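With one protein chain held back, the other chains of the complex are shown just where they sit.
Moving on, here comes chain A:
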Amino acid sequence: MAEVDVDGTEVTVSEHEPSTTTSEKPAPAADVEVRIAAAPAHLSVVRAVAADLAMRADFTLDAISDLKMAVDEACSELISRAVADADLVCRFTVEDEQIHFSAEAPTGSAVPPSRESFGWRVLTALTDAVSTWVVPGGDGSQVLRFDLVKKRADVVGL
């Protein structure tokens, strides 16, 4: 289910993985993968990696800051929904005009975060595309995943 936000952001929210890939297949190769214990104390590591990658990819300062905050928001959501002692896995892929970020953590709930929440509003405002869904993990467990894309520069001056 895809829709277009007021500001033209393509927003996708689904309770199922949008692509045909299943969680059995390996995720597409990422440039950088960061694995942290799902605890707020380690958020700064992911934020710093996001900011450094965007800076070196020559994003505008606004886009760098937006990506940093979006990553923070997505990871905070994952951490708050993660089961005890879980790991949070973050992958960054730097492409020509954008950075693709995905993160996942095992969760106890099959319901993805609400589209009505303020957190979702923040994510859609900060990114160019965002989606979140729950996939079945091994042993009947569930994995919550966030995917987001941030472009190099904001389109300004409509």
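Criterion: a contact is a pair of C-beta atoms (placed from the backbone, for glycine too) under 8 Å apart; a residue touches a chain by one contact, two chains touch by 3 or more; residues count from 1.
We take it that contacts and distances are computed from a predicted model.
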| item | value |
| --- | --- |
| Options "RNA polymerase sigma-B factor", "Peptide/nickel transport system permease protein", "siroheme decarboxylase" or "Sulfur carrier protein": UniProt name of the undisplayed chain | "RNA polymerase sigma-B factor" |
| Options A:32, A:55 or A:135, residue touching the unrepresented chain | A:55 |
| Option from A:39, A:83, A:111 or A:153 whose C-beta touches the chain left out | A:153 |
| Touch with the omitted chain, as defined above, among A:30, A:94 or A:125 | A:125 |
| Positions on chain A where the hidden chain makes contact | 6-7, 52, 55-56, 58-63, 65-66, 68-69, 72-73, 76, 80, 118-119, 121-122, 125, 152-154, 156-157 |
